[in-house]
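The other protein chains are all here in position, but one chain of the complex has been omitted.
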Amino acid sequence: MKAAIINVTGYAGVELARILHRHPSVNLTCVTGRSAAGQRLGDFFPHLSDIDLTIEADLNGSVDLVFSALPHKASAEACAPLLKQGIRVVDISADFRINSAAEYEAWYGVTHPCPEYLEEAVYGLTELTRSQVRSASLVANPGCYPTGAILALAPAVKYGIIEPDIIVDSKSGVSGAGRGLSLLTHFSEVNESVQAYSVDGHRHLPEITQELGKLSKGFEPSITFLPHLIPMTRGILSSCYASIKAGAIPLNDKGKKELTDLYREFYKGETFVKVVSVPPMTKHTLGNNDCIVFPTLDVRTGRLMAISCLDNLVKGAAGQAIQNMNVMFGLPEDEGLTQLALYP
Amino acid sequence: MKAAIINVTGYAGVELARILHRHPSVNLTCVTGRSAAGQRLGDFFPHLSDIDLTIEADLNGSVDLVFSALPHKASAEACAPLLKQGIRVVDISADFRINSAAEYEAWYGVTHPCPEYLEEAVYGLTELTRSQVRSASLVANPGCYPTGAILALAPAVKYGIIEPDIIVDSKSGVSGAGRGLSLLTHFSEVNESVQAYSVDGHRHLPEITQELGKLSKGFEPSITFLPHLIPMTRGILSSCYASIKAGAIPLNDKGKKELTDLYREFYKGETFVKVVSVPPMTKHTLGNNDCIVFPTLDVRTGRLMAISCLDNLVKGAAGQAIQNMNVMFGLPEDEGLTQLALYP
Amino acid sequence: MKAAIINVTGYAGVELARILHRHPSVNLTCVTGRSAAGQRLGDFFPHLSDIDLTIEADLNGSVDLVFSALPHKASAEACAPLLKQGIRVVDISADFRINSAAEYEAWYGVTHPCPEYLEEAVYGLTELTRSQVRSASLVANPGCYPTGAILALAPAVKYGIIEPDIIVDSKSGVSGAGRGLSLLTHFSEVNESVQAYSVDGHRHLPEITQELGKLSKGFEPSITFLPHLIPMTRGILSSCYASIKAGAIPLNDKGKKELTDLYREFYKGETFVKVVSVPPMTKHTLGNNDCIVFPTLDVRTGRLMAISCLDNLVKGAAGQAIQNMNVMFGLPEDEGLTQLALYP
Partner (left out) sequence: MKAAIINVTGYAGVELARILHRHPSVNLTCVTGRSAAGQRLGDFFPHLSDIDLTIEADLNGSVDLVFSALPHKASAEACAPLLKQGIRVVDISADFRINSAAEYEAWYGVTHPCPEYLEEAVYGLTELTRSQVRSASLVANPGCYPTGAILALAPAVKYGIIEPDIIVDSKSGVSGAGRGLSLLTHFSEVNESVQAYSVDGHRHLPEITQELGKLSKGFEPSITFLPHLIPMTRGILSSCYASIKAGAIPLNDKGKKELTDLYREFYKGETFVKVVSVPPMTKHTLGNNDCIVFPTLDVRTGRLMAISCLDNLVKGAAGQAIQNMNVMFGLPEDEGLTQLALYP
């Protein structure tokens, strides 16, 4: 099959190219990027010098699937005509993640260019929505933070063991902020420092609330989500806190074991979600498509602490997009994604 | 006045020496360190080559004050005879921080060597206990995490605006783990990674609970405290979450302003606690004695988010110890501590 | 074919396991590690949890090839009996790199356990010794620094364009120092700092001298080699300086072009050595088996500046070992090694 990437020049786009190049069933036939049009992909990104492609201004040639790695709004505008032509799309941007156009517009501050596609769009957190992804023509690839937060909390929500008051405290590497220049991502400002940001509400919050809410009838999560920037390039670790429902799990070591078992049951057979019993580190997901989940109890206070980690550019973006593509095209779900994490 | 440092060879000890060397009212007359005894301080620590001292095996000469930077238990054992001689002590270790010997023993797994001093020991979070520090013969210098967490939450507790269910999610630089070697602090393991640790309960938790509980009668905090190691050397940022008591503060921009005003009122006149209205970064405290506190509201969920940051080796250890010394000896509280943060 | 790794618990060993696991023609059937014997490989190294192996105390089962990742001396001791049994060996240690037992002993301070194998051992810098590697029973895998330095200088030596006075200034990530604990690799000491080490002579120097000397009859290099530790995990960049022989290359832009062409000619057809015309960064080799070489001229002073970069654990260790294995067993040289660099 043939695939194209719109806007290959950002970090999500270039990561798509890196992974697709070694995908056994896919030919990457076209990559676009307005500002770099006409340049060899390998000149723009030296680590891709093995890929024999020129960056185009616009899509050309016929393809079976398009990945859009454009910013929000621009992405929807680019995807709509493709969808009309019957080309299947995985959209890395936020444009089709939020079911309600009104809520999208409230958070993103723009009018949605094509709300008519919101209903058919499938939120592509593959482990939770696999059956819909299979037949989707438009997959909204989840945000990097929501992927980790939802996977950390989904079993607890599904099995009804937590109260809806939830806190998600996330620590992210800087690549999540993209390749665009800003003082926030200037080396000398970020290095040897940590800070919270988007304290008035990060745009990934509504996704988390929406998708967790779907997992259990009547569950209306009230989530405080606070992201932090830490001095590393890749990786997100999310520490999630919620009160255990009275009596749902014993508040002792036996309860911890029970909790782990529940999580293992929930993710049984999943290739990319690993439930572990020691605190994970982002390094153990560097460059691969895993999300490692560690659930435990604070037995003193009766709280669930569920920690997840992943590589924001792989499971948090390009890797999950390819996982979705695999599902959409009936390929083995892990094809092209079997790379082990780069440790140390 | 004359001061000595017991165990100068750890990171807290060496930081004490660095700051004291430039303190206008103090002569650092003796530094000890068993493993390095006999070496010039400046040979062991090249950045201290301007200090003309030899590392001793044991204290010698008369001094007015001793800082102990020994590990717990060893520290209490070293401090007891000094106290008996009437020498005032600031203990950097945890030995005299917890009022109850039983609780100390439960958390630290050792019998307290001299519980008879627990009652007279003053918990030296200077801003909150200044009047007791003034006349103390034994100051228990707070842990690095508790300093930031308590300063972030104290006004909210004192003014009764939060519920007792509290979450403290802390991100720490690696120097907090000390100079002793371990895989956890091995560069290639820590760099480009983040992880939670002490998930079953960190020893700094009882301090936080104990001291916050003293601030408001009947307030019994139920705290989940989760520390994380991030790839930087110095700095701790603590993000603290608690529900706002119904009606205590309006859940809107006006409420945020009110909250900031309350915090400013609480810390009025304090040199080292800065209440700010934008999210702070640890870099803005690098090498100085400040604790920057940013209180805000998650208006969607009715939660307080209070973020603090500090340099774990200064306000979180050596700097606060010297601040306590200044108070104990009637010196200006900021003497020797006026260094601005090293940015960038 | 079946392969085993002796001492999988160091960084070179674990990297071998990571790469071999996805090698299409190799079964990794045994991994050893004294201190961790009996543990699951995936428990010891969570990023290898997909590999179903237990760490053994000693080799067991029949294998076609053994990689030894033991420290020097121990490695030769372990390899000798294998070689006697006719098992082919790639030795990651330094034991068989230096042709002269006397020189080995001078640099390593130990008696060589089995100098009788020195003659048949092939120095496995694959690009330069491919034909000998093909039939070798014992390959001495080059050091990480020598790989970069020799590849940067080989064309200039071979084509006779430089004088023998050479300076190699290398900057290495910390993983090259291994997984063993030391203050030199303690996060808080290394981070935000750079330093030279082994100023009296690094053990990799004799390899560089020996191998460059073989490239041109009568060429006796006089090399100053100075390694530096910089705050990153993986990667080595070597900046090499030597005077251009009078008249060998025009000292102008045309000469730079000529020089690049010579290097391209020399490395024509090589998969893993990329000659580029802009200064490379180590990030462009992260996790892959490339060595990027950038030759240029300082036209003011008539000097060659040849800069190379590579991932010290891949092309500088495990990757090159597998490249050698591929050559030894008649497999495609890049099999299992086609991973693109992880950028950013």
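We call the chains A, B and C, going by the order they appear; numbering starts again at 1 in every chain.
By definition in this document, a residue touches a chain if its C-beta (ideal position, glycine included) is under 8 Å from a C-beta of that chain, and two chains touch if they have at least 3 such contacts.
What you are looking at is a predicted structure, and each value in this text was computed from that prediction instead of being measured.
Listed residues C:L237, C:L259 or C:C291: the one in touch with the omitted chain is C:L237.
Listed residues B:L286, B:A306 or B:L331: the one in touch with the omitted chain is B:L286.
Although one chain is not drawn, its touching partners on subunit C can still be listed: residues 165, 167, 169, 171, 173, 188-189, 191-197, 199-201, 222-224, 226, 228, 230-235, 237, 239, 241, 243, 279-283, 286, 294, 296, 298, 300-301, 303, 305, 307, 309, 344. Along subunit A, the points of touch with the absent chain fall at residues 11, 173-175, 179, 181-183, 185-188, 190-192, 231-233.
For subunit B, the residues in touch with the chain missing from this view are 11, 14, 18, 21-22, 45-50, 175, 179, 191-192, 233-234, 274, 276, 280, 283-288, 292, 338-344.
Throughout what follows, only the chains that are shown with their structure count from here on.
Taking the CA centroid of subunit B as reference, the farthest chain centroid is that of C.
Relative to the centroid of every protein C-alpha atom shown, the closest chain centre, again from C-alpha atoms, is found for A. One finds 38 Å separating the Cα centroids of subunit A and subunit B.
As a whole-number value, the distance joining the C-alpha centres of subunit B and subunit C reads 46 Å.
Residue positions of subunit B with contacts to 2 or more other chains are 173, 188, 191-192, 231-233.
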